[in-house]
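Missing here is one protein chain; the remaining ones are kept as they sit in the complex.
In order of appearance the chains are A and B, and numbering begins at 1 in each one.
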Amino acid sequence: MADRQRTRRRLPAALVGAALLLAGCFGGPAGDDVVTLDYWCWSQGQAEKVAAFNAAHPGIRVRHTDAGGGTDTATKLLTASRAGNAPDIACVEYPTVPAMVVSDVLRDIAPYTAEVTDAFSPEIWRMTRFEGEVYGVPQDIGPMVLLYHRARFEELGLAVPATWEEFAEVAEQVRERDPDSHLATFAPAEFGNFAGLAQQAGAAWWSVEDRRWTVGIDDGPTLRVAAYWQDLIDRDLVRPEPLLTPEWNARLNRGEVLTWPSALWAPGVIHGIAEGQAGDWAIAPLPHWEGEGPEVALQGGTALTVTKNSEHPREAAEFAMWMNTAPEAVELQIASGQYPACRSGQETAAHSPPPPLTGEQADYWEVAAFAADHTVPSISWGPNVSTAADAYNDAVSAAVRDGTPLPDALRDVHRTVLDDMTRVGFDVTD
Amino acid sequence: MTSTTPAADPAPPPRAPRRRATRAPFVLLAPALALFAAFVLIPIGYALFLSTQGLRIVDEGVFGIRDEVFVGLANYTQVLGDADFRAGFGRLALYGLIAVPLTLGLALLFALLLDNASSRARRFSRVAIFLPYAVPGVVASLMWGFMYLPSTSPFSHLTERLGLGGIPFLDGGAIYPSLANIAVWGGVGFNMIIIYTSLRGIPGELYDAARIDGCGEWRIAWRIKIPLVAPALVITGLFALIGTIQVYGEPTMLSPMTSEISQTWVPLMRIYRDGFVRDDLPLAAAGSVILAVGTLLVSLALLRVTQRRAFGGVR
């Protein structure tokens, strides 16, 4: 207990952003006084960031564990939380945050986070701040962009599509000019990607007010986007198959995949599969719907959350804030290929060299910043996103396999999600 | 009874009399029984209890949080009422109908050939066919997965060279034989060894008599060898069946490669999803109970049909 109080007295000063580095000078506690925090995160570059934090904070020692990718970490976090041995801080993908709150895994850290309020835009805060309660400090974001194979585009004489209508036309041209290639892949198990495309069109899959939920996975914009992709599949203009399988990777290496409408983290992924194509790719703004603005959704991205199991929420919150706002941490983050969630980080990124895959693109960061500045303001996720995600993956896979319409599959997902929420006892309207 | 008196059973059993009560058997059994209670009986009891609980929303926090309450048999009606869970058993049955007979049939065939004095390369073949047993199922699925995918498949490579096009291992109904193949590949060797060692235990005079009567090798195999190794076949069949019901790793590993395999493709995948992905352990507990009861029933039915030959030797 004495330890705890000493730490508390020491910390308020340390919480001031710029003064963080001074924290070590306050007392410099030896051995037993050190607060040890466990931290789970799977993304690259974490070890370096944690080492930098530990070096700057002699009173806190953070132990980093990689508990597997986003889905595995979420699963294990639930498991560990129920067993009472969750880590102090965990990396959680934005869509999963509400589910973690409902499962009583996360702690409200609003009391500690006042000084980083302005470090993030309100759109970003929407992902982790609900009615004034803060359940995580945003780490990275994935504004959606169109990643395209510039060399192949030039070879086939294609123009980069600005709208989805043009996208369909270019898809036709690709099939005419190179029958082995497709403009894009429609991946049936990419819930997050489709959610982003639907949100761009104006879909609101979940919304909540005073604990009353509304679910709209079968709303107009969603069905319109589903019908659009169904049409492309029917006309063999996009290839329906899972992404990132050895099969898809081989196709990519042969230059038969021309675009990947996804997010800012995508160049790193493609680079890992097809190193030989470094410099051949570029990003463009994600196509928008004719007559609508250039706003895009976010696909992917994570926040650092503090668990209820943690005995040191203050130190844990301090760590989460430092990792995502301290200049030193943000530089390491950009070097590892992540696009920071904080405003200052995004500015720093603008002066960095582009990732190797798009190394020849001079305006890479301008395109990136444009996407980040034009995100859909009203994204919110529900308490059973994992149910929705696997209902989506199964229903859409079945639809693609059996040739049944995608809009029907989305209606099924809607029904499943609604039933699940009703069964568990949420106050929910259709 | 003192520990030095030789036991004398009133009704003499077929073998020598057994030792009567000392403390020794209990000391010897204690660790096994303690572990059996801790990791079999108590978990079963707790699973039964938990399957009557449900996670429901209570008023707390910004969205409400989920808490455990008694829901009676609601989890069972939910699981049994789910058409996809029942369909999972159907998929399992189809998979098992391919995997189990093939595993046993090939194991028996290879065992008979190994036992056949006129075969060559027996030692090499025995070791080679047995090797896959050492490869974990997860790893085997990965290797076969690469060999199924059109662009990395050596088989499709070959058929394409011949102008026949690729082989769609992972599309449509082909997924069943493709998955079963992984189980067959991993299981044939082990079962073959069991049957083979049983064959080696058959006295050679039996064959000599048959040969004098003019029986060929295949007639000997059919008339003498197979009936004599029937108990080995029953027990290998039983384990193949239990193994089938537990199939999890193989379809899970292949599911990212094909849209044929859903997250609930077989019952155990669904149970895992309910418990860990959807964070609904009570529902998973109910699914586990149903699956365990189903397995027991199927196993007992199999043993009854085969007249309990497998465990017949131990009373």
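In this text, contacts are C-beta pairs under 8 Å (C-beta built on N, C-alpha and C of every residue); 3 or more make two chains touch, one makes a residue touch a chain.
Keep this in mind: contacts and distances are computed from a predicted model.
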| item | value |
| --- | --- |
| Name of the absent chain as recorded in UniProt (options "Fe-S cluster assembly ATPase SufC", "Circularly permuted type 2 ATP-grasp protein", "Carbohydrate ABC transporter permease" or "Germination protein") | "Carbohydrate ABC transporter permease" |
| Residue, one of A:66, A:133 or A:169, that touches the chain absent here | A:66 |
| Contact residue for the chain not shown (choose from B:61, B:101 or B:231) | B:231 |
| Absent-chain contact - pick from A:52, A:151 or A:273 | A:273 |
| Residues from chain A at the interface with the omitted partner, ascending | 40, 42, 44, 65-69, 72, 76, 79-80, 82-85, 243-246, 249-250, 252-254, 269, 272-276 |
| Residues in chain B touching the chain absent from view | 3-4, 6-7, 9, 15-22, 24-26, 28-29, 31-33, 35-36, 38-40, 42-44, 46-47, 50, 106, 109-110, 113-114, 116-122, 124-125, 127-140, 142-144, 146-147, 151-154, 157, 185, 188-189, 193-194, 197-198, 200-201, 216-218, 229, 231-232, 234-236, 238, 242, 245-246, 248-249, 253, 256, 268, 271-272, 275-276, 281, 284-285, 288, 291-292, 295-296, 299-300, 310-314 |
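Keep in mind that, in the parts below, only the chains that are shown with their structure count from here on.
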| item | value |
| --- | --- |
| Length of the line joining the C-alpha centres of chain A and chain B, rounded to whole Å | 40 |
| Chain B partner contacts - residues on chain A that touch it in the complex | 71, 75, 78-79, 82, 98-99, 101-104, 108, 130-131, 133, 188-189, 208, 211, 240-242, 244-247, 250-251, 383-384, 386-387, 390, 393-394, 397-398, 400-401, 420, 423-426 |
| Interface residues, chain B side, partner chain A - complex | 55-57, 59-66, 78, 145-146, 149-152, 172, 256-260, 262-264, 273, 276-279, 281 |
